[in-house]
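As structure tokens, the structure follows; a few thoughts come after it.
Only one protein chain is missing from this complex, and each of the others stays in its spot.
Moving on, here comes subunit A:
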Amino acid sequence: MKNKAVKVKKFTRRMQKKLAVLFIMIMLALIGLAMRITQIHAQNGEKYAKQVLSQQEYDSRTLPYKRGDIVDRKGTVIATSEKVYNVIVDCKLINSDEDYVEPTIAALIKCFDVEEAVLREALATRADSHYYVMKKQLSYEEIQDFVVLMNDKENNPDIKGVWFEEEYLRKYPYSTLASDLIGFTAKDNVGYWGIEEYYSETLNGTNGREYGYLNDDSNLERTIKPATDGNTVVSTIDVNIQNIVEKHIKIFNETHNFDESGLGSKNTAVIIMDPDTGEILAEASYPDFNLNEPYDLSSLYTEEEVNAMSSETKMETLNALWRNYCISDTFEPGSTAKPFTVAAGLETGKLTGNETYVCDGSETVSGSKIRCVKRTGHGLETIEQAIMNSCNDALMQMSYAIGIDTFAKYQSVFGFGKKTNVDLPGEVNAANLMYTADTMTAVDLATNSFGQNFNVTMTQLAAGFSSLINGGYYFQPHVVNKILDANGGTVKTINPVLQKQTISLATSEKVKHYLYMTVQEGTGKSAKVDGYSMGGKTGTAEKTPRGQGNYLVSFIGFAPADKPEVVIYVVIDEPNIENQAQSSMATNLAKDIMTEVLPYMNIFPDQETAAEAEAAEAAEPAAGGTEAATETQAETPAGESETPASQNQGSAEENLDPETGESLDPNASIFE
């Protein structure tokens, strides 16, 4: 026993010390590692936490929402989103088993328009990718062949690693219809222009998500949080009326091609409005564009021309094409402003309606001679006759009675130079092209009275005009009257907004009568639809710079005359004809449109037709065309303008040189 004990070697002191050293070294290493963990947490904890979460996104799948439709007032779909499918190839999965490669490639080639070489290259170069987009935006029908093959597990067990990502594609069934008004969408449902932009938030929904998580038993479950589809926007537009309008605009463009540019005018625009609500029933300007291909310029330019454009030029051209003339462009309205001048006078009692004026062919204001359309003068006229004849001289005389303060106030009351707040993007105001009581001179007053020397947009004038004839109620013009949810339930009804009373009912009745007479027997006669009582006013404004023979002709009218249900405003900017100063361009277009629109709107003829009238009493014939010709005989020579208002685009102030005052050149005429 003792011997044994001696033989046993012991763990010596020295060894114990060495073991202690070893233990301390291990302890230091472990402390170092503990510090390292703390350091990772302190330095990158937040970053890594985010990284972890963002990786999860990759694992889950976004379920796209459907952007809401845009429908017209009758429910016709103008813009909609169709579900399309992207073909996603999981290269890594296919490459993971040799058995998968050939059957899958064969099936893909068979069912889709894809080249074998391209596919093989993708599988080789992106071997580790889970997400290779092979085809984009295929329709449901286009993917069915493959889906059938893939689901046939018995015959095709090795077709693997292909799935379909859903997406929505914006479609416009009527392509060009109301293109400026509707607008289009780009990637990710961003709306550009028109209703698509203004109501983009309303139309958009919320994406859903499909994701996996571990439940309490650590089993993987997949959960779907469904997408919320966007709301449907019901427009005030009527597709049929819009169609009629656009059809006639196109006919106009095809038949007026003096300089062979192919366009009937620089811009042809029409607004049709319900005067009792401010609802816009149709709104078109030409040239239009295809909403399905908004970047396509081929309808207006040749391929060479497009290719020659720099990207900036191209963008400018496109923006010009996309913008909505009716709200974004201002112009001098011309004689269509005359009823407003008269209404302001009557409303304030500055005019009684019983005045008479002598038109001698011109007025001299502050030393400037401003001429009437008829150089020889219209002679003695009542207010009614002044409107019917579109007499500048009489209007100028009225403006003296009205005075600068009242006139400027009423320009504002009628909404000129102010945004109408129509529910469309890109509306301009023309406030800087307006005079206030402080800046208006006598000459400005005189020229403003007949619609020159200040600028408006079509929407401003149409909204103001509606109030003139509906009893004085100024409604905010609008293009949307209802929001529906994805299931068709009403989310919101947008009622007409009555903004103000511009004039009294009595004044409105008087002005309405003058306008009725203007169409019945005056300068607006050629706009009259046979059998219907109508009112309206023409306008022929020479554009600045004066003397170039460039005119903007227009007509604003309404029907029926006693209880207006529809207002039409036609503007033709620089008609493509030899002598542009013919408002008959506008009246004829208005007549063509109204001839179809009135019956469509169930507005019945309330007058004898011309044939009936002739049969009843062999009365004096009414030839509309000649009226327009006389209307354009304005003779105010254009001198170099050096007036204080010359900074204004719409400056029409006449600083007339007596020496050139006798010019007979019709292109030098400015005012009707």
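What we mean here is this: contacts are C-beta pairs under 8 Å (C-beta built on N, C-alpha and C of every residue); 3 or more make two chains touch, one makes a residue touch a chain; residues count from 1.
To be clear about the criterion, contacts and distances are computed from a predicted model.
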I notice the complex is incomplete. Of the names "Pimeloyl-ACP methyl ester carboxylesterase", "ATP synthase gamma chain", "Probable peptidoglycan glycosyltransferase FtsW" or "Ribose transport system permease protein", which is the UniProt protein name for the chain that's not shown? "Probable peptidoglycan glycosyltransferase FtsW"
Residue of A:18, A:74 or A:225 in touch with the missing chain, whole complex considered: A:18
Taking the full complex into account, find the residue in A:128, A:141, A:154 or A:201 that is in contact with the omitted chain. A:128
Per the touch rule stated above, subunit A touches the missing chain via residues 8-11, 14-16, 18-20, 22-23, 26-27, 29-30, 32-34, 36-38, 40-41, 43-45, 47-49, 51-53, 55-56, 59, 128, 212, 214, 217-220
